[in-house]
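Note sheet for the following structure.
Apart from one protein chain that is not included, each protein chain of the complex appears where it belongs.
Naming follows writing order (A, B and C), and every chain is counted from residue 1.
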Amino acid sequence: MAKLSLRHAEQSPLFTFECPMRVYYEDTDAGGVVYHAQFVKYLERARTEWLRHLGFTNSDLERKHGLVFIVSELHVEYLKPALLDDALNVTVGIESVGRVRIVFAQEVRRDHDLLVKARVVVASVAANGFKPVALPPELEKKMEAMC
Amino acid sequence: MAKLSLRHAEQSPLFTFECPMRVYYEDTDAGGVVYHAQFVKYLERARTEWLRHLGFTNSDLERKHGLVFIVSELHVEYLKPALLDDALNVTVGIESVGRVRIVFAQEVRRDHDLLVKARVVVASVAANGFKPVALPPELEKKMEAMC
Amino acid sequence: MAKLSLRHAEQSPLFTFECPMRVYYEDTDAGGVVYHAQFVKYLERARTEWLRHLGFTNSDLERKHGLVFIVSELHVEYLKPALLDDALNVTVGIESVGRVRIVFAQEVRRDHDLLVKARVVVASVAANGFKPVALPPELEKKMEAMC
Partner (left out) sequence: MAKLSLRHAEQSPLFTFECPMRVYYEDTDAGGVVYHAQFVKYLERARTEWLRHLGFTNSDLERKHGLVFIVSELHVEYLKPALLDDALNVTVGIESVGRVRIVFAQEVRRDHDLLVKARVVVASVAANGFKPVALPPELEKKMEAMC
């Protein structure tokens, strides 16, 4: 699994999408900070909004193309905690786009503070049976333009 | 909506099923206690284990009978907080069983302390389209024996 | 527990606050719809945004006043399901404001469709020990103006 590493995350991708997010009680734990698994949800919310920004939704991709995205690998580094009521920004950058596999570089920031950085590998599979399936060409093209 | 009230919850149903549950970090919030929506999940876990105890599972009911249970109404009273690492017991009692509608009386306890009491109305509907559908007779019979 | 009922929910409170919310994968379950406990989180997110709209935050109330809000009672009626990618609106209305106890009337809508209605009783307690504690007068006044 050399395929996923965070070592180059300092070189930000050229284009990134940014999604604001607010921290609610539901996101925190008894340690007084955002629960670590919650950031994994934040990362997906941001990817979903970025997809919507490109003109696509998960529900349409399933309905029209029988396609769903699954996370196949996840690498998250937690640098600083986030707190109740924090206003966060979650970024979406693309490392690479293959026919069925997209590697995202994402970050969670509070103002200029980098809290979390992540690399997430997503695969496009058939909703029915989960076999790998090629991205719709128009979506692939839009993604490649972001690399 | 007079149909759901907690006023008789002191009279426990004759038969109750009890399900142990442990409090993890994921269940707590920055207030240091179990997050209120988390108890709603605990209640369903206990109903699911009770169903399994009767010889049924949600996945089988859907596969064999095209039936899913949905929560149509929920009334929860929070009396005392639960804390990280607490060992809880969640009970399942039945108030009434109709052809498509079951009223559960449930409680969450830590030893003899009553933390939460709830009434939950569940309906059996078609997995495809969510129209009300009668319970499988064998399941209805087993449930009625518990009232 | 006659204190909480949904029977008058048709008469909307005079002033309501509205909070937009998007449905993500994390909110749904294998039934293909938003998981019932998730709406309980949506309701709190909306109350939190309404509080922020009034000029207060949960973290400030705790830091400055040693006060936290706890949910003491919850009554939710699920009328129609919400789906992946739905754009929802969650409303916050106030039924009554006491010195330590607020009764909220809330709804979840998708366009003109009413999906969920709820009454939620919230109490203000000391962060340290959870004893009831009076609302800060400026907050109580702002809330009463909404009844």
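We adopt the following convention: a residue touches a chain if its C-beta (ideal position, glycine included) is under 8 Å from a C-beta of that chain, and two chains touch if they have at least 3 such contacts.
Note that the structure is a prediction, hence the values are computed from the model and not measured.
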In the full complex, displayed partners of the excluded chain: A, B, C
Contact with the hidden chain (one of A:77, A:113 or A:138): A:77
Identified contact with the non-displayed chain, of C:31, C:98 or C:132: C:31
Sole residue of A:41, A:65, A:101 or A:142 that reaches the chain not shown, by the stated touch rule: A:41
Touch criterion as defined above, residue of C:19, C:84 or C:116 at the omitted chain: C:84
Residues of chain A in contact with the chain not shown: 1-2, 4-7, 9, 31, 36-38, 40-41, 44, 68, 70-78, 81, 127, 130
Positions on chain B contacted by the hidden chain, ascending: 22, 24-26, 41, 44-45, 48-49, 57-60, 83-85
Hidden partner chain, residues of chain C it touches: 25-26, 28-33, 35, 37, 83-84
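As a convention for this text, only the chains that are shown with their structure count from here on.
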Centroid distance [mean C-alpha coordinates] between chain B and chain A, Å: 35
Separation of mean Cα positions, chain C and chain A [Å, integer]: 29
Touching two or more other chains - residues of chain C: 41, 44
